[in-house]
Each structure stands twice: as structure tokens, then as C-alpha cells.
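Take a look at the structure set out below.
All protein chains but one are shown in place.
Moving on to chain A:
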Amino acid sequence: MATRTAVEKVAAERVTHKRARPRRNELGVFGGLAHLALFVWALLVIVPLLWTFLSSFKNNTELFGDAWSLPAELRWENWGRAWDRAQVGRYLLNSVLVVAFGTMGTMLLGSMAAYVLARYRFPGNRAIYYLFVSGMAFPVFLALVPLFFVVKQFGLLNTHAGLVLVYIAYSLPFTVFFLTAFFRTLPTSVAEAAMMDGCSHTRTFFQVMLPMAKPGMISIGIFNILGQWNQYLLPLVLLPADREKWVITQGIADISTIAGYESDWPGLFAALSMAIIPVLLVYIIFQRQIQSGLTAGALK
């Protein structure tokens, strides 16, 4: 899906933003090459997005014609068809619900675990950390069959709650890995000042450290939103029966088959565009906050 590239874009911009900063003023050979690479990358991201949006206004004939041509007219009926017949509206809502709870749960549990692992010394700290991190080595496919039976035995098959829990489990390893590193960079003396001011450990975390970790939280939050939004395999396995509960990825996949042999390609692109827009919005809203460091002013 096109939104997958948006993930890479987030990552790419973060990386280049960091690297480019110290040498902003000297644009040598490497600077030129870097800009060229960024330009190519930008094209790779923008062109498929534009193509998807434009295609959602074409009809089948135009679609199979020249890829660079513009649609003859803005055919909003494609969007209407996707919304009505393919129930994209319902699927979008389901997706929003599942991803909202999934991400919130991941962020809450992940940040708490990461903070403790980063800041407190206790026996087994490293062991727990590596256990989390090793979770990143497990591909979704590997555990799919046992996972199905576990969820089924909990009675959570075909429920959004089951899907949310599985999402959280799969998102935690990277979240903990990322946030542990982030919490380590935050100054310890601010937490100590909070202790002196009378904060309990819990309050120190929620009222002092978490606000300071906002840039990291937003980065990993976006990463999780994108990852969970684009998840297809897990809902396919865990929400098989009830169409009403499907998420957007299942819905879109269904569009190509809903019309039988005569595939509704423009409708598919319209649905795709609808799935892309919320994610784009999330990124645009939070983009600025990612870049601004929040620890500014805490120390000297």
C-alpha cells in the first residue's frame, strides 16, 4: 500500500533531519549528493500517492490507458460507490477504533515498561529488556496458527478486543526498544528534582518524564498508528466471520472481488485514497512536534 512508503518517509526525514543539521551551511559534494538522493526519494513517495489519488477519479478505460494522463473529469461517483457499496465508511470507523485503542494501549504499556527498564536498576532488568527486544525477531507469520488458537480459547475470536490485544503485543517490542533508548537520553536530575519536590515514582513518570518524552512518544506513536492501520494479515485471521467488524484493509481487499469478475478498479483506488487520507492527516498534524525537542530549557 502507498501508506507503507509514508512510514519510510517519516523515518527518512527524521534521519536526514538529524544528519543534515550540523553541516547546514556547507553544501559540498556530499551535500549535493544527499539532496539528489532526497529528491529521488521524494519522487518515489509523491508519485505513487498522486497516481492513486488521480486514479480514483478515472474510469476503467482511462486507468488502463496512459498512466501519466489526467482523468477527463472528477468522477466523485467512484468515491460514492466505494463508500456505499463497499461499506468503506464502516470499515474506516472500525479501523479507527481498533487502531486508537491499540496505539493507546501500546503507548501506555510501552512507555511505562521502557521507563522502568531505562531508569531503575533491579535484578533481571537486562533479561526483561532483551526478552522484549527479542520479540522483534518474531515475524507475524511464525506465530499465526498458535495465536489463532490462543485468541479463540480466550473467547476473543471475532472481537475487536482480541485484535487490539494482539496488536499491542506485536507493537510492544519495538516501542519498548525505542523508548528505552529515548528515556536514557533524558536528564536524570529533572526526575530527581521532582522526587525532591515530593513526586511519587508514578507521578514523576506521568507528570514530568512523560511530557519531556513527547517527541519520542509522537515518533513511536505515528510508527505504531501506521503499522496497525496497515495490518492485514492479523485481522484476516482474527476477524474472519463477521463482515460488520472488518477493518479497512479487509474492506479494500474485498472491493476487488465484490463485483465478481468485473473488477471495480476506480472504486478500489477511491477506497485506497480514503484509507490514506486519515494517515496523512495524522502525520501532518504531528510532524512539527516530532522535530521540536522538548528538553530545551530544562538544563543550564
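One rule holds for everything that comes next: contacts are C-beta pairs under 8 Å (C-beta built on N, C-alpha and C of every residue); 3 or more make two chains touch, one makes a residue touch a chain; residues count from 1.
Here is the rule we use: contacts and distances are computed from a predicted model.
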Report task. From the list "Protein-arginine kinase", "ABC transporter ATP-binding protein", "Ig-like domain-containing protein" or "Diguanylate cyclase", give the UniProt name belonging to the chain omitted from this structure. Result -> "ABC transporter ATP-binding protein"
Report task. Sort through A:196, A:241 or A:284 and give me the one touching the missing partner chain. Result -> A:196
Query - Residue touching the undisplayed chain, where the options are A:116, A:165 or A:212 - result: A:212
Report summary line: Residues on chain A facing the left-out chain by the touch rule are 187, 189-190, 192-200, 203, 208, 211-212, 214, 294-300
